[in-house]
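Apart from one protein chain that is not included, each protein chain of the complex appears where it belongs.
Chain nomenclature is as follows: A and B, assigned in order of appearance, with residue numbering initiated at 1 for each chain independently.
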Amino acid sequence: MTVPYDTGLLESEIEKQYLKMKLDAETGGYHLNPDIEFSRNLVRGLMKNKKRYGYESCPCRLASGNRAEDLDIICPCDYRDQDIAQYQACYCSLYVNDAILTGEHLLFPVPERRPSRMQRAKNNIVKQFSPVSAPTSQILVWRCKVCGYLCARDEPPDLCPICKAKKDRFEQLFVLVKS
Amino acid sequence: MTVPYDTGLLESEIEKQYLKMKLDAETGGYHLNPDIEFSRNLVRGLMKNKKRYGYESCPCRLASGNRAEDLDIICPCDYRDQDIAQYQACYCSLYVNDAILTGEHLLFPVPERRPSRMQRAKNNIVKQFSPVSAPTSQILVWRCKVCGYLCARDEPPDLCPICKAKKDRFEQLFVLVKS
Partner (left out) sequence: MTVPYDTGLLESEIEKQYLKMKLDAETGGYHLNPDIEFSRNLVRGLMKNKKRYGYESCPCRLASGNRAEDLDIICPCDYRDQDIAQYQACYCSLYVNDAILTGEHLLFPVPERRPSRMQRAKNNIVKQFSPVSAPTSQILVWRCKVCGYLCARDEPPDLCPICKAKKDRFEQLFVLVKS
């Protein structure tokens, strides 16, 4: 009997990684697909790719095997958040939004947003910045001197939400914005 | 017997939501009021408002029922962090700071900071930006290409604290600041 991708992954390892990804998702304001078997299968695919290529490239896309070329499809991919915003889920449907989670929206296939290889090569050269032609103003931004976290508010937070450093570890910046 | 707001909420649902809000608060550097019964009652109020209006407006304020008009008082409200900075707690005392949690400060009533309806309408028109008159400099900011997280530091972090993408998923920006 041939088992094509017997990568020697234990179910317990997959479960552990699934739980880790679920916790990471939830604490960051994201959600995994509530269909647990479906999500665990995608986690299995990610772990297989990790073994094959050395990085967790998207289980629903063909990786080149060259990390630099596949950076944009290492999970979570560069397209996840745009797909969730437009289609309620990422290309794989591993990540979904609240509307899917609660059953308010149904899950439909998400079209591929990744540009072609040629287009990607071109995008790396062309800057996506647009020139500034409007008058400028400034906003007050607080920077955590420990971890570099930035937030725009009147006072720094009591604790840095990222590294938990206290209020007096923040310094102020005046960031320029278009008026 | 009349039960005025019998919204059919189960105690188990309230407990679940309370625990979710507590975890969200703690992982983000905030704290719920340590008086558990008090906090659970506010969570109950939030869930009642969610059923009434479709959104979790502040249980200590009168909502209009129009989401667009009540956006600033959907919990956590736009005023929470300023109130915590000045009074150690939010208007409801649902969110408190470390000093209250440890008993270092006593909890006092927090005055209403929300502007009047007329003032709010005006604020939406008047920009709070101030014009720039000083020379400008630049700071190095890293942007996570996956989720858009920004931090100002010499090197990108090993893992994005928000989406857990690795270091090589960050790109650098030079953000302009007032010198």
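Convention: contacts are C-beta pairs under 8 Å (C-beta built on N, C-alpha and C of every residue); 3 or more make two chains touch, one makes a residue touch a chain.
What you see is a predicted model; the values in this text were computed from it and never measured.
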item	value
Option from A:9, A:60, A:107 or A:163 whose C-beta touches the chain left out	A:163
Touch with the omitted chain, as defined above, among A:16, A:51, A:117 or A:153	A:153
Touch residues of chain A, complete complex, unshown partner	27-30, 81-82, 84-86, 97-98, 127, 129-132, 134, 136, 139, 141-142, 145-148, 150-153, 157, 161-166, 168-169, 175-178
Touching residues on chain B - with respect to the absent chain	24, 27-30, 71-72, 74, 76-78, 80-81, 135-139, 143, 147-150, 153-155, 157-162, 164, 173-177, 179
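Everything below uses one rule, namely that only the chains that are shown with their structure count from here on.
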item	value
Distance from the mean Cα position of chain B to that of chain A, given in whole angstrom	22
